[in-house]
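To start, the structure under review is shown below, and the notes come after it.
A protein chain is absent from this complex, but the other protein chains hold their places.
All chains are identified by letter, namely A, B and C, in their written order; residue positions are counted from 1 within each chain.
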Amino acid sequence: MILSRGLQVHLSTGDQVTIVGVVGDKTKLSDSNIEIAEGVDKVVAVTESYKLSNRKFHPEDSTIPVGNTSIGPDTLTIMAGPCAIENKDQLMETAFAVKKAGATFLRGGAYKPRTSPYSFQGLEIEGLKYMQEAREATGLRVICEVTSEHAIEAAVKYVDMLQIGARNMQNFELLKEAGKSGLPVLLKRGLSATIDEWLNAAEYIMSEGNEQVVLCERGIRTFETATRNTLD
Amino acid sequence: MILSRGLQVHLSTGDQVTIVGVVGDKTKLSDSNIEIAEGVDKVVAVTESYKLSNRKFHPEDSTIPVGNTSIGPDTLTIMAGPCAIENKDQLMETAFAVKKAGATFLRGGAYKPRTSPYSFQGLEIEGLKYMQEAREATGLRVICEVTSEHAIEAAVKYVDMLQIGARNMQNFELLKEAGKSGLPVLLKRGLSATIDEWLNAAEYIMSEGNEQVVLCERGIRTFETATRNTLD
Amino acid sequence: MILSRGLQVHLSTGDQVTIVGVVGDKTKLSDSNIEIAEGVDKVVAVTESYKLSNRKFHPEDSTIPVGNTSIGPDTLTIMAGPCAIENKDQLMETAFAVKKAGATFLRGGAYKPRTSPYSFQGLEIEGLKYMQEAREATGLRVICEVTSEHAIEAAVKYVDMLQIGARNMQNFELLKEAGKSGLPVLLKRGLSATIDEWLNAAEYIMSEGNEQVVLCERGIRTFETATRNTLD
Partner (left out) sequence: MILSRGLQVHLSTGDQVTIVGVVGDKTKLSDSNIEIAEGVDKVVAVTESYKLSNRKFHPEDSTIPVGNTSIGPDTLTIMAGPCAIENKDQLMETAFAVKKAGATFLRGGAYKPRTSPYSFQGLEIEGLKYMQEAREATGLRVICEVTSEHAIEAAVKYVDMLQIGARNMQNFELLKEAGKSGLPVLLKRGLSATIDEWLNAAEYIMSEGNEQVVLCERGIRTFETATRNTLD
């Protein structure tokens, strides 16, 4: 009935309760008396503009599987590696070092969103290939930041997870492409983003059918942090 | 001599002084004794990472011509119009109204960067066409926000000037595409962007050969403005 | 009737309307049917915690007389002078200079709220006496910052107006003393104060019977202003 009215459905099946999330114009259900349908306990209006990223749609903690590991409530995930991939030796050496130190993910920048156009912009595909080699050599999962549709197209061939950086948290076109990629996405919080804006950014990814979103709190810009620059 | 060493040159010719801006690795000039070349008064190091957007490269105020009007020190430019273009009637009516009120530009959103994926995302090309019609009917210049490479490709056919919104101020891929578009660009300040970051963003556009950049100060996010939402 | 119930009254008499501001516990009027009393047009609840500083109590713009001049809607008041009074010559020279430049008030710091205890803390009473001499010599009104009850006691003998600095905007004991002083008060906005907090600070002064309060907007601290220090 819900689908026949042009609404989308999101199912969350728990041990005792099944939550049927409905996304769309609620006036389409105004004459439906859905509360009295068999098996319906109650109808809850979700007033926040984010639905799929809303706890009310899936009250239980999320677990995001990534290859042979997972990110979630019972795990401590450490992602480590160089801000920018400079060359193969640097990356390999770092990969073995972070593995030894307990990391389960290698991170490394192949596409660098630099404040200045004259700063090193990253090795791009060459860097992605080094990441793949490091994964094979160490067994670590690998994650790279993506900054454009083209970077996503390239990255999906080489890495396990995509990172959206703080500067791009509201680059909605990029979020949609990340949603279509099929890979889990690490979404960093924008420097001046509210929690609501952040969850809405996650919603952009999830509304493309990709629910594998991990939120990364990286702090906000205040008078205390005005002069600190690491944003990626 | 400068070009032969792989450096880029930017000329600013004034009435009494010509400034030769040099962009690149300054060590390439370390053995050049450029200070004693004929016609060279002095050599000034520009320590900021932005060069083309730096006053030191063009000390005089900039004037940006846009069609039959221009934006600069001797003009007061008013751009007005709807946040989102909803339909042709709304746009036309607004266009005549803002013209009557003294505006020289019609602004209107055809591609809307919305906090929520479920908000109206804009009429896209249809909206651009209405903008073109409004320009023909009123003689106003027209400006639209662009949010992706595809939007830029479409917009260059219909509008006089591109707008980069606050959320995309550090979407560097978009800035580069705007730089290649050939159209003048209005660059809004990011909500938590420092002046340095803003000028570096302008530099991304200018380093693609497009010096027609207008900076739009739209204020920053503070505890005073935390709950205000208009960001475009 | 209002007074007999233990409430305070504040009268604002205009040409056509008289506003009777009532401050206190509104439940004391719950059985009063005040709306139907003769001469009562309507009853408006003021939900903000500030009453006397609230526009609803005196909708017209305020004018604060200070000696032979006044601060208000039809005047442009310029207060100028040294951050700290260093000696008599410096103050006199400055006083004549600012008068020539159009100022109507001489400001000068005799009690300095310094970030460091080792910075010069001001000439105190000696500085106040120089201010008085400068007033007599130039005819300017004079204003000094006060930082303690003792400073207020001294300042009332020598100056026309008291200044409460940004750091002391919520030093409520000081505000009350300023309220009792009988002098008009310039209240600077605190670095992280909301408008509500500022108006409540004004209310502290006004609730002591002193309505001669002038608000001075000096900006707030943000990531843009983190390193700027002038606070007094």
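The definition used in the following text is that a contact is a pair of C-beta atoms (placed from the backbone, for glycine too) under 8 Å apart; a residue touches a chain by one contact, two chains touch by 3 or more.
Predicted model, so just to flag it, every value in this text is computed and none were measured.
Asks: Pick out which of C:Ile19, C:Ile125, C:Val156 or C:Leu191 touches the chain that's been left out of the picture.
Replies: Among C:Ile19, C:Ile125, C:Val156 or C:Leu191, only C:Leu191 touches the chain that is not shown.
Asks: With respect to the chain omitted from the figure, which of B:Thr63, B:Asn87 or B:Thr225 is a touching residue?
Replies: If we include the chain that is not displayed, B:Thr225 is the one touching it.
Asks: Of C:Gly81, C:Pro113, C:Gly127 or C:Pro184, which one is in contact with the hidden chain?
Replies: Answer from the full complex: C:Pro113 touches the omitted chain.
Asks: Using the document's contact rule, name the residues of chain C that touch the chain not shown here.
Replies: 23, 49-51, 113-119, 147-150, 167-168, 170-174, 176, 190-192, 194, 196-197, 200, 203-204, 207, 220-221, 226
Asks: What does the interface between chain A and the hidden chain look like in terms of residue numbers?
Replies: Listed in rising order, the touching residues are 192, 194-195, 220, 222-224.
Asks: Which parts of chain B face the unshown chain closely enough to count as touching?
Replies: Its contact residues with the unshown chain are 221-227.
Just so we're on the same page, only the chains that are shown with their structure count from here on.
Asks: Count the residue numbers both chain B and chain C use at their shared interface, divide by all numbers used there, and answer same if that is over half, different if under half.
Replies: Mostly same residues: over half of the interface numbers shared.
Asks: Which chain lies the greatest distance away from chain B when centres are computed from Cα atoms alone?
Replies: Here the answer is chain C, farthest from chain B.
Asks: As a quick test, compute the distance in whole Å between the mean CA positions of chain A and chain C.
Replies: 52
Asks: Rounded to the nearest whole Å, what is the centre-to-centre distance of chain B and chain C, using the mean of the C-alpha atoms as each centre?
Replies: Computed value for the inter-centroid distance: 44 Å.
Asks: Provide the list of chain A residues touching at least two other chains, using ranges where the numbers run on.
Replies: Answer for chain A, listing residues that touch two or more other chains: 221, 226.
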